[in-house]
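What you see is the complex with one protein chain gone and the rest in place.
When the chains are written out, they are named A, B and C in that same order, and each has its own residue count from 1.
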Amino acid sequence: MATLNINLQFSGGMELLFDNQKSINVQIPSTFSDKAVEKHATNMRDLIAWTAENLVQERPELFLGNDGSVRSGILVLVNDADWELEGELEYEVQDGDEIVFISTLHGG
Amino acid sequence: MATLNINLQFSGGMELLFDNQKSINVQIPSTFSDKAVEKHATNMRDLIAWTAENLVQERPELFLGNDGSVRSGILVLVNDADWELEGELEYEVQDGDEIVFISTLHGG
Amino acid sequence: PFEKVTKLTNPEIARYGRQLILPGFGIQGQLDLRNCSMLIVGAGGLGAPCALYLGAAGVGRLGIVDHDTVDISNLHRQVIHNEARQGMSKAESAALSVRLINPHCKVVAHDLVLDSSNAQPIINSYDIIIDATDNAATRYLLNDACILGGKPLVSGSALRFDGQLTIYNYRGGPCYRCLFPTPPPAETVTNCSDGGVMGVVPGVIGCLQALEAIKIAAKINESDVPTMTIFSANASTMFRTIKLRKRKPDCIMCGDAPTITKLIDYVRFCGASATDKTPDLFL
Partner (left out) sequence: PFEKVTKLTNPEIARYGRQLILPGFGIQGQLDLRNCSMLIVGAGGLGAPCALYLGAAGVGRLGIVDHDTVDISNLHRQVIHNEARQGMSKAESAALSVRLINPHCKVVAHDLVLDSSNAQPIINSYDIIIDATDNAATRYLLNDACILGGKPLVSGSALRFDGQLTIYNYRGGPCYRCLFPTPPPAETVTNCSDGGVMGVVPGVIGCLQALEAIKIAAKINESDVPTMTIFSANASTMFRTIKLRKRKPDCIMCGDAPTITKLIDYVRFCGASATDKTPDLFL
């Protein structure tokens, strides 16, 4: 099965959910399918679910939101751009992408 | 004749030599030749000479050194790396390269 | 009432000479600063350097909001205060330090907790607002008050080795709610008292907030697209600039048909007290 090489990065405290790793290189399948959706190219929704299942050590509710997205207060970047500019959950992940999960900070 | 698209950037005061432009996109020939050297792929030596001739508005001695290089106190970057790591004057310029000329600062 | 002027005095020209001669800033930039009023909310780790540099640089009127008092455990990072001022109002202490550097700056100390009952008139009386606070509730409060008052909001935050910097509600860019429509779960929020912070990390971010406020006042780089600057003090590449979305037309605060038209109860909205000093730790 074809795979995509993705660099995941964690900042602003997100790394605490990932065994204090700030950067993890992963290989994920290039397509996903489940009961609800036909086989399709891997998108951010799939990547987030895959990350929660395979990488989050404990308390996945600190990473996942209710709608298949990340929880509120996490900003996602696709190659140094706000993912909203790229289509958010529907963005099709490309081989070599750098995806960053940032927890917003409130301290000062 | 084939050309290379290069992004030249200027920082730390170098931009004052280039009509206050911090970034200039240029097209330069992909090969050079002169009396001394056979036709060869464009290298940093050629790019520096070409830049001095075509872009420096006045006082080229504030850009050029004596040996075909830049004057002392200028650091050159090739795609965000010190050009010394890339071969300095002998580096063969690639299409799409970002070349930065930085004047070292001494103020504080 | 803050009176604007049409020219700088000779003592001002002597004091600001090193900025006046800057190409792209000049006398006009300095005059723009002199005729600008700015409000710094928070005189802690971020507000300390921000107030020092804005006061020194020649901002005409500088408001400083803080309800807290100086504590010894602040002094590793809040370098605008000092040991002799333990127990003094942080707003007063910060104002005093700025006045000692630059008597030309009209400093106003607001020794109070900013909340929905008092924020709007205070925000409205300044040109540029700087978020140097330490909790989510006040960050939403400031965002909404800045949208309602039409003020740019220079937002900074810092925790542990990390910092973030964004300008909200400025030239078509997003507001805080465009990025974060829903407050984070209270158990994921931590402040510097509980999570810890390397002192110079808010130092860097506070300086950058002062810089952004000066650039807004002096109309430098008005064509820049909205970005967030992310600072990781313990990474080998310390800074990253990311491109942000524009204002969202469907934002309930700054969108085309906003549904929030006055300040709400932000403590309830965020599910955590703005002055609560011991929220759950993040992890």
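In this text, a residue touches a chain if its C-beta (ideal position, glycine included) is under 8 Å from a C-beta of that chain, and two chains touch if they have at least 3 such contacts.
Everything numeric here is computed off the predicted structure, so don't read it as measured data.
Trainee: Need the list of shown chains touched by the one chain that isn't shown.
Mentor: B, C
Trainee: Looking beyond the chains shown, say which of C:8, C:36, C:52 or C:114 touches the absent one.
Mentor: Going through C:8, C:36, C:52 or C:114 one by one, C:52 is the residue touching the chain not shown.
Trainee: Identify the residue among C:160, C:177 or C:248 that touches the chain left out of the display.
Mentor: C:160
Trainee: For chain C, which residues touch the unseen chain?
Mentor: Considering the whole complex, chain C reaches the absent chain at 11, 14-25, 49, 52-53, 56-58, 72-73, 75-77, 79, 81-84, 100-103, 160-161, 192-193, 195-201, 203-204, 207-208, 210-211, 214-215, 220-221, 224-225, 227, 229, 233-239, 241.
Trainee: Counting contacts across the full complex, list the positions on chain B that touch the omitted chain.
Mentor: Counting only chain B, the missing chain is touched by 11-13, 16-17, 22, 59, 61-62, 71-75, 77, 80-82, 84-85, 102-108.
Note that in this section only the chains that are shown with their structure count from here on.
Trainee: What is the distance in Å between the mean C-alpha positions of chain A and chain B?
Mentor: From the centre of chain A to the centre of chain B is 40 Å.
Trainee: Using Cα averages as centroids, what's the distance between chain A and chain C in whole Å?
Mentor: 31
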